[in-house]
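Sharing a structure, written as structure tokens. Questions coming.
Complex shown without one protein chain; remaining protein chains in place.
And now, chain A:
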Amino acid sequence: MKKGLALLLVIVMSLSALVGCKNNAANDTAKENTKDGQNVTNAPGDQSAGDAEDTITVLLPPVSPTYQDYFDEWTKGFHDQYPNLTLKIEAASWEDVTQKLDVQVQAGSPPDIAFVGAGTIAKYIDTGLLLDISNIATSDMLNDFDQNILNYYRNGDGLYGMPAYAEVHGIGGNREMLEAAGVDWKKVQKEGWTFEEFREAIKAGVIKDGNTVKTYGFVFACSGVAAADYLNIFVKNAGMPDPFTKDLKYAYTSQNFLKLLEDMRTLIDDGSMPKELSSIDAGKRWNMFLTGQTMITGKGLSVFERSAKLNNDKIDAKDGSAVEGSIKADYIILPVPTFLGNKMQAAGAIDGYVMFRGKEEPTSEHLSNVAKAMYYLASGKIAAVTCNDLYISPVCETGRQAMANVEQPEGKNENNTEAAQLLASQISEARTDITPELGAAAQKISDEVMVPKFQALLANEITPKEMYDAVKAAAIEAFGKDGVVVD
């Protein structure tokens, strides 16, 4: 018995000692780095930052269809460029990357670099672990990016990321069906269209067999929180590119918002969109597009041209893995219609790389190394390959230069390429003046009032006026009568 207990104690103490060794080793490295780092505090991101061995951890989702296939090549390329540095990439799926990151952040041990949308940085800033890179990255690095896109990663006085791309969230149509409905899609791509023109176009796109609708004019994925996408993308073209006006008043109490809601409801009442819209998820609406059940779909991304083309190729090759019941469909990028005479303001989805610290205070040398890795991933050849895969243009100069040496996708629709570039140039201005507190309050109204009420509006359970009144009441409660738009 005594022997047994003694053995148990020995095992436990041995394990403790091993854990202690690991911690000590880590502490020693940290101390060493701190000592070296003192010399380079004022030279962030510089190659002369130090030659000490360092490992940079990265958590990355499948950003583009072939993105994760390149990890080994990129890791090797980084090590060749910086022989003392090692890039350790952890791959994650889109389904679990956010949850994985969030758990790591809350535990105080996030990766050095993660792939995060610019719209979600506020919650990470609040944890105190997301780092302001304005004094860590070099000005050469930061000047490489298109400044309006880079600004999406600004919050208050800080800069919290480097963009990988700016994808426009719009809509897209089936070329053959658009032409059959009399839509001059090339003109629409160049000049845009008003809500009235759009409404008539999707009415013309409806195909019925008796009383049964075979093809809808327009289907947007609105199931669950995806309803927020539909509203957020369309509201920009109704004169409200952001939840706050330039004088920082909450914008969605404007009468324009009510008119927008009425117009969006009208599309369902016209029969151009399915009355079951509130239950149609992203997978379902893409299936409807490929099977010819809708002329136009949303939200649309440039890369959908690739997905549609792949399915077309499978149909041609009589490949059984083509979507069941699908027809050949050429995907045409289309802008979202404008409302009430307002100008086109494309909804930009800016995603990119952000830098975290853990509970331990990182050394300036380590941060400098992380900045190098961030820039390595966000610029040059990697930016070019990623954007090429997504059928969009890079948002940094070195990426655009590298794009010349990247093989372009075969059979890419040039009209779509030009339309995507035009829409990217119309991405609304980044708002760096909206404070984190205002942003959080607007997000709360969106989550707790706007999205639930919008779901009810789509299901025809409340009127546009009832939704507008609910949003207005919540906004006045949050910002006061003087903090909201009155018109």
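We take it that contacts are C-beta pairs under 8 Å (C-beta built on N, C-alpha and C of every residue); 3 or more make two chains touch, one makes a residue touch a chain; residues count from 1.
In this section, contacts and distances are computed from a predicted model.
> Looking at what's absent rather than what's present, what does UniProt name the missing chain, "Multiple sugar transport system permease protein", "FtsW/RodA/SpoVE family cell cycle protein", "Collagenase-like protease" or "Small ribosomal subunit protein uS19"?
Options "Multiple sugar transport system permease protein", "FtsW/RodA/SpoVE family cell cycle protein", "Collagenase-like protease" or "Small ribosomal subunit protein uS19" narrow down to "Multiple sugar transport system permease protein" for the missing chain.
> Out of A:280, A:332, A:387 or A:484, which is the one that touches the chain we can't see?
A:280
> Can you work out which residue in A:53, A:126, A:140 or A:433 touches the chain that's missing from view?
In the complete complex, the chain left out is touched by residue A:126.
> Touching the absent chain: which residues on chain A qualify?
For chain A, the residues touching the absent chain are 1, 99, 102, 105-108, 123, 126-129, 212, 223-225, 227, 274-281, 284, 359, 448, 451-453, 455-456, 458-459, 461-462.
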